[in-house]
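The complex appears here minus one protein chain, its other protein chains still in place.
Right after this comes chain A.
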Amino acid sequence: MRIRCPHCGERDRREFTWMGAALERPGGSWGEEMHAYVFLRENPAGPLAELWHHDPCGAMVRAVRDTRTHEMIEPGDAP
């Protein structure tokens, strides 16, 4: 798996930490929407929009990866 960092280009997966599914944070305080955002997951077998932290430079990368094959469909933002 190789992921694209906007600052450093395409780098090895070892340099990245998976930060979770890329979800829209709801406004407001605790309630059904916030509960769903924090805990409930679609958990797809297929394309998953997700966040990767590039540990050396600190960039947060949004990528789309197929969870059945590990193929990077959208490997992150181009530099």
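The rule is simple: a residue touches a chain if its C-beta (ideal position, glycine included) is under 8 Å from a C-beta of that chain, and two chains touch if they have at least 3 such contacts; residues count from 1.
In this text, contacts and distances are computed from a predicted model.
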Record-based protein name (UniProt) of the chain missing from this complex, from "Cytochrome B6", "Sarcosine oxidase subunit beta", "Response regulator transcription factor" or "Transmembrane sensor": "Sarcosine oxidase subunit beta"
Touch list for chain A against the chain that is not drawn: 1, 13-14, 17-21, 32, 35-36, 38-45, 48, 50, 65, 67-70
